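Complex shown without one protein chain; remaining protein chains in place.
Order of writing sets the chain letters: A, B and C. Residues in each chain are counted from 1.
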C-alpha cells in the first residue's frame, strides 16, 4: 500500500530514523582494542536508565523472554518456590515458564484489567514464616491489558513482611517509558527488551541485576550456560562479550540511550503520560468506550487496551485497520481475544502519530459497525493536548 | 522533537523507505560497461510516465528550474517571443526567467486562484497572424495556489489557431501524480523534477522533449552548454552522460519508476484524486474554510491551499504547526503570503498520513484563534474515504 | 582512520551492502496477516541451504552458542552421556557447556591442528555396547585453528558401529560456505549462526533439527523454555514466533538466502575453495609460513590460521595490523594465543578483498620483525587465482 504503515502494536515500536541510521554499519571485530569504547558506553548509560549505581546491566542476545529465564536460572535452585501474580497474557507466560522450568509457583490470580495486588503479596509473604519463597515476581506493565502496577508497593510488602526474597520485575513495556528505580525500590532483577521504550528492533534482552542477585547466582545450582550472568559480568568487565554480539544493535543501543539522555528521563516520562492522556481522552471521552484497565490507578502510559462493545469483534477492527488503512493495532490475546484492540503509545511518538492511530481506529470501527461519533476521538485528544504543556527537551 | 516529522509541503515529498534504501549505495564507475543497464532502464520507464513513444526523456543534474531554462535556451533564439500566463508564484518565476534571459513575453495575467485561460490563449494565438510567437508556456499545476490547468485545452487553442508555436508545459507538481499525456497533447517540452510525484529528493531535473523540439534545438542560436539537449541525447544513446551523474539518484529513480509502474499509473492518479478529495472535504465541509482555487475545475489533486479567515495569519498557523506539532505545511508566497497555508498531498501518501495533517492543522489553527470545529476535518475526510473504493494496486 | 576498515576476523563477516539495505526497514507488526510471507520464505529457503527436505529449520534470537544449548537441552535427559572431540577453542567451549549443563562427556582429545578423528569415534561407539551414548558431537570447522572435519566420516562411524546416538554438528563457520548435507549425512541437529556464511550480523541462532531429534525432544526431560524446539515449531507452522523476532534480521536473512540461491550453492562452495586456495598459496608458497592445520585434509576453506615463527608474537602482528593498517585479523585463542593470527575468508569476499588482507598482513609482519619477502604473498595468490576459472554466478 502507498504511504507509511502506522505501527501501534505495543512493540516492536517505531524505531527513529536516527537509530536506523546508527545501525546501518559495516561489521567490525568485536575483540578489537577499540570495541570496549562502544560496549562500555552502552553499559554505563544503561545504569542511568535503570536508575542504579550498584546494579549491573547485562545485555543478552535474546528477546526479553530470555531475561525472564536468566533471572530464574541464575538466582534460584531447582524446585525453588516463587510468588507471582497473573492478570494478562504476559504475566501468564512468565508463570508458565516458572512451572516448565520446575519451580513451584504460588500464583495470585487477579482479574484481567487490574494489576499486581500489593496487599495479597504482603499476606502471602507474611504467611511464609520460614522464608521458603525465594523470589517475588511482579510485572510493572502488563502489555496485554494495558495495566500498570505499583512496583514500589510490592517492595514495601517485602519490607513490611521482613521477607528476604529476591524481587524480580518485568519492566519490558515500562522501562525507558515510565519511571523505574532499581536502587530505590531495591529490585534484584529488572527484565526488559530492546523493542519497546528503548526504540530498537527486537534482539537484545536488556536486564539489570543487583549485588544480592549476583551473590545468589554464585551459589545457585540451577544448570545454565547461555544465560549465565557471571560469564557476562566477567567478559563485560573488560568490555567484551562471551559470544559474538550484534554490532548494529550495540550501535543502535548507544544512539537510543543518547537520545533518551539528551531528552532527559523525566521529560521522557512526562511525554509518555502526556501522549497517553490524549489517547485515553479519545477512548473514554470521545468514543465513549471503556479501557480494559478497570480504574485510573491501573492505566498504563505505554499501551491502552480498548474494549469493543459486546456483540462486536475487536479482531475484525484490527484486520480492517491493517488491510484498508495501513494501521497496525495490537490484538486481544487469550482470554480477551476479540474483546479488545490495543494502541501502543510507547517509545518514539508524538501527537500527530497518535492522531493517525485515533483517526484510523475510528474509521476501522465504523467500518465494522461500532458506532462511535466521527471525529470525536481526535477532538478529545486535541483538547487534552492543547491544554497542556508540550513535552520538553525532546530529542531531535 | 520526539516522533516523526509530518511533511506536507508540496515538495520535497515524503520519500518512501523503499526508495531511501535503493539510494543507499556505494558509488560506482559511471563509465563502466554495466552502467548503461541502469541509465537506460530509467530512461525507458520515464517514457511510460510521460506517456510518450516519440519523445525523448532527459535527466539533468539540476532542479526543475534548470529544465525551464533548458526549454527556453535550447529551442529558441535570443529575443524570441513567447506567450505565457501568470497566476501564482511559480508561473511568475517562469515568466521572470524568460525576461531575464532576454525573451519577449506576452503575459496573460490571471487572478491567483484560477488557472490557464484557454480562451485567452486562443485569442492571442489567433491574433498572431505572422506566427512571431515561438513558444506557448503553460503550467499544469500552480503549486503556490493549488490550481490545476487544462493542458489539453491549450493544445486545442494552438490547433484551433493553426499556430505552429512550440508547447512547453511545466508539470513539476503534476507529473506522476495526475495524468499527463506528452504524445496525445503534442507537448514539445514537459518540465518536471524529482522531488514531487517521483518521490525522490530534489536534484534531478526531469524533462521530456518532442522530435519537433529537438529539431528546433538543432537550429536555435541561444548560447547554452550545461543544459544542452543534444549533448545529453548523444551521450544517453549509449547509456552514458556528458558529465558525472548522481549514482544514488539514478538508483532512486529506477526504484521510484518501478513502484509507479507496479501500482499502475491510472491507479496512481485515482489515489491522488481520492486522497485530495478527502482533504478538500475536511477543508470545505469540515472546517467550512475556502480554498484558494476558486472553482472545482481549478482544484488541484496534488496540493490544497487553504485560505485563512481575514484577520488571521496563515504564517502563524504554519509556525505553530511546525514548532508545536512537528508538522510542516506550505506557506503562502508573494501575493498570498499570510493569507493561506498549503497542504501537499502528492507522491507517497495514504489516508492516515493526511489525517495527521488535518488533525495537526486543526490544532494549529485553534491555537492561533481560528475557530474551526474540533474534529470536523477528520470527520469529513473520514466520511469521504469510507464511502469510496480504496486505491488499488498500490505499491508495497 | 580514513578509508574502509578491512575485516577478516572469521565472523562477523562482511555484510554486503545489499543486505545492509534490506535490513534498514521500519518495524512492523510481527503478528500481522502479512508477516508469515516473510518468515515462511526464510524457513523454506533455509531448508535448501541445509540440504534437507525432512529436517526443520529453527531460528532463535540468540547467538550460535544458544543453538548448542538448544540441541543439548531439547534432545537429552539430565546427566546423559555424549561423545565429543576437542581440538580448538570452540570445540572446547562446547564440551565445557555440556559439562556445565550436567551431561557426562566422553572427550576425544586431539592435537590442535587436526580435526575430528573418525576412527576414534568409531572405536568409542563400537565399545558402547549398551548404547549409553545418547549424542555424538562434531564440529565441521574449528574456527580457532582453521581446521575442517569430515562429517560424513563421523556418520559412517555411527553406521558402522550400528549406534543409535543422535548426531549433532556444529557448522557455525561452515554452513553456506562449504558443503553441508543434513539429509544425506543424517545429521540430527545442525547448529549455525547468522554472522558467518550467512553474511549477516550476529543475532540469529540458525539451526536445523531432524525428525528423530524432534521425536527425542518430545520425551526428553531436560528443563528448557526459551530454547524449546516445540514452541518454535508450533508457532512457525503458521508463520509466527513464540516471542518478538527481529524484523531487520529476518529481512536480512531473506535477502542473504536469496543471494546464496541466486549464486547457486555449489558456486558458493567453489568460490570459497578458490578464495581459500589463493590465501593458502600466499601463506605457504609466498611467505613460506605454516598453517595451524597440519595437513591438507584439515585445511579449512573458511579460515586460515597462520603460525608465526617461534620467537615472534602473533598478537603483536594483529595489533599492528589494526592500529596502523585498519585491518582486523583473528587472534590466537587459549592454547595458541600469540602463536598465530587468523585470516577469515568466508561469506561475501573476492580476490581483491583478500589481496588487501594479504598485503596488510605482510606489512604488519614486517613491522613486527617477521621476515617475509615483500610482495611474495600477493604474487603467490595472484598466480593461484589467475590460473583458475573465476567463480561463476556470483551475486550482484
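Quick notes on this structure:
Just so we're on the same page, a residue touches a chain if its C-beta (ideal position, glycine included) is under 8 Å from a C-beta of that chain, and two chains touch if they have at least 3 such contacts.
None of the values given here were measured: they were computed from a predicted structure.
Just so you know, the chain we are not showing touches A, B, C across the whole complex.
Touch with the chain omitted from the figure is made, among C:161, C:174 or C:378, by C:378.
From the options C:11, C:314 or C:360, the residue with contact to the unseen chain in the full assembly is C:360.
The residue touching the chain not shown here, chosen from B:132, B:244 or B:334, is B:244. Considering the complete assembly, chain C touches the hidden chain via residues 1-4, 6, 14, 24, 263, 271, 286, 324-327, 348-353, 355-357, 359-360, 362-363, 366-367, 374-380, 382-383, 385-386, 390-391, 394-396. The set of chain B residues touching the chain not shown comprises 4-5, 7, 9, 11-15, 20, 23-24, 26-34, 61-66, 69, 78, 97, 100-102, 193, 195, 201-203, 223-228, 242-249, 319, 322-323, 328, 331. Contacts to the hidden chain, counted on chain A, fall at residues 17, 20-22, 24-26.
The working rule: only the chains that are shown with their structure count from here on.
Of all residue numbers seen at the chain B-chain C contact, over half occur in both copies; the interface is built from largely matching residues. If you average the Cα atoms of chain A and of chain B, the two centres end up 45 Å apart.
Rounded to whole angstrom units, the spacing between the C-alpha centres of chain A and chain C is 35.
We define each chain's centre as the mean of its Cα atoms; on that basis chain B and chain C are separated by 53 Å. Annotation for chain B: residues 24 touch two or more other chains.
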